[in-house]
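Heads up, one of the protein chains got dropped from this complex, but the rest are sitting where they should.
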Amino acid sequence: MERKVAIVSHVQTKHSSDIGMPRERMLFNLVKELHNKVGITRHDVDSYVLCSNDFEAGRTISTVFEDTPVGAYMKDETKVEMDGIMALIYATMRILSGQFDTALVVANSLGGSQFRPFLIMEYQLDPTFDRQVGLINELNAGAFQARSYMDKYGLDEWFLDAISARLLRNGAINPYALRSKDDATPEYVASSEYYYEPLRKLHCYPFSDGACAVLLACGEKAKELCEKPVWIKGFSNSLETCRLGERELYTSPSTKQAAEKAYKAAGISDPANEIDVAEISAKFAHQEPIICESLGLFPEGSAEDVAKNDLAEITGKMPISPSGGGICTYVFSAAGLINVAQCCQQLTGEAGDAQVPNAKIALAHGQDGFCAQHNSVVILSSEEG
Amino acid sequence: MAFQMGEETRTFPITWDVSANKYKIESRGLRILTEGMKDKKIRGIRCHECDTVYIPGPFYCRKCHIEIDEVVEVKDTGTVMSFAVDMADIRGNPLPEKRISAMIKLDDCDAWFIGTVENMDWKDAKVGMRVKSIWVDEPQGKFSDIDHFEPI
Partner (left out) sequence: MRNVAIIGVGYTPVFVSKRIDVSIAEMANEAANAVFRNTGLTIDQIDAVVQGNMQPFECVNLPYLWASEHIGAVGKPVMRIATGGTTGMTTLMCAYYHVASGLYDVVLAVTWEKHSDGDAQVGLAGIVTPEIFTMVMHGLDLITGRGMGGTSGGSTGAAAYQALSYLHHSGADPEHIDKMAALERSNAALNPYAHLRKKTTVEDIQATPFISWPLRYGHTCPTTDGATACIVASEEKVKELTDGNVAWIIGVGSCTSDPCTANFIEGQITDPAEQESCRIAAKKAYEMAGIEDPSKEFDMAELYDGFAHQSLMYAEKLGLCKEGEAHKLLDKGAFNIDGELPINASGGVFSTNAIGTSAMNRPCECALQIMGKIEGEHKIPKKIKKALAHGWGGLFQYNSVMVLSDTPKKSS
């Protein structure tokens, strides 16, 4: 990599279950906020990478009316239809190619008010079998995965409650979070109703409306545009089979593969010690330990120890999702990009009460598919290095 | 050797339930337009920077990327910028009557609006011809208040 790419700025909406405005206005306001924050106009951006989902938007080619509100009129624009973190990865490649100096990545979804995400997930099933048989939905697949992890390591449901409680407390200090409770305890989480045993309501993600925009630039340009660029040091992604029966659900080999490549690019050999903070896309409480363990941040099967010893707390040894993660907010198509934005806050020291002291290297994660079938990892650093 | 298609596989119906979507639509411009139509007036929104007049008016100008809100009234006469003579419906079935649907640029505005042009032979229709709106007797504040357009 001859060129370096950095994040200049980022904005996100105050996520909610109903944002109360049309998508076009949400995007326009968001991008305008970013323009004002950086002091640029739409003409200062070379390339636009959008991310949204046709089924969630209820529209074939979901971006047809999203281009102009984000300022892409007569500009180079494309759409990645995956998790938002993949749009960031594509935008980074575009800048690395040397053809663009700046790129704006915008991901959005009205999954809270406009559509039911569980239904979008149902449309993802293999149409020739799983979708016809009708036995699998996102919740029971999540429950299979939770059960698989508990069974493998001989755990009971307490660790799920503890993870959700920690995330809900983190959500209370994140002004953008949808769901939060500043005094959440495992008992509080355990009092919520079962969706699919062992998964309770507060172990699952809430349907969220929201959007996130991240402005990227090549190294020189980023230094011109802002004081504290956040450097993209490495990234990768990988995929597993869609057939749940062929997967070991208690672990995530695709996360492992993606992380290996991303760590190599970023020069990280000991992730647990070198990474200061991680934002994980866990749609269900049990996915957080599964993904963190595959990322090498915690030993395998350690979910209960981590929770008991407060290792994943903001003040802990390895802070995980200080923003509250997927249990507080999960914006379809944008979740991974929001994680990137949260990591940037940590690295520039703007995270307020959620600030991890001296955070220098952060990991953002994004996922797609049933039981986190597709995983992406981005390593960010406050130092150009 | 020519390709031989294999045996037919089983097919299953799957559905895309668009009614599961609850669309949010920016309605200010539509409201300004349709409320004006009650009084046989056509109103749009002008961008104060580039003077583009949109009908229905969006909340932002896509060229200048700024919020706009200046309501302006435009004439109900216009010029045909392009047209099509509909002879079949969306499924390809022939229509009983040929229908001229035209893209009309109303005077004093920049927006192209689709309307049907009646009282003329379709073979005489031309790009650039002038048309006027024919309103219904008792407008309701709906698009159907303009019954059709006629050549001037």
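So that you can tell them apart, the chains are marked A and B in the order they are listed, and the count of residues begins at 1 in each.
Methods note: a residue touches a chain if its C-beta (ideal position, glycine included) is under 8 Å from a C-beta of that chain, and two chains touch if they have at least 3 such contacts.
Nothing here was measured: the structure is a model prediction, and the numbers come from that model.
Set against the missing chain, the residues A:G20, A:G39 or A:P127 yield one that touches it, A:P127.
Against the chain not displayed here, subunit B makes contact via residues 3, 5-9, 14-16, 18, 21, 23, 25-27, 29-30, 34, 44-45, 52, 54-58, 62, 81-92, 94, 98-99, 101, 103, 110-116, 118, 122, 127-128, 133, 140-148.
Residues 1-2, 24, 53-55, 58-61, 63-65, 67-68, 72-82, 86, 89-90, 92-94, 96-99, 120-121, 123-128, 236-243, 253-254, 257-258, 261, 368-370, 373-374 of subunit A touch the missing chain (whole complex, contact as defined above).
Keep this in mind: only the chains that are shown with their structure count from here on.
Chain centres here are Cα averages; for subunit A and subunit B they lie 40 Å apart.
Residues 21-25, 28, 32, 41-42, 55, 57-58, 68-69, 71, 73, 110, 113-116, 119, 123, 127-128, 131-132 of subunit A touch subunit B in their complex. Across the complex, subunit A is touched by residues 12, 14, 16-18, 20-26, 58-60, 62-63, 65, 67 of subunit B.
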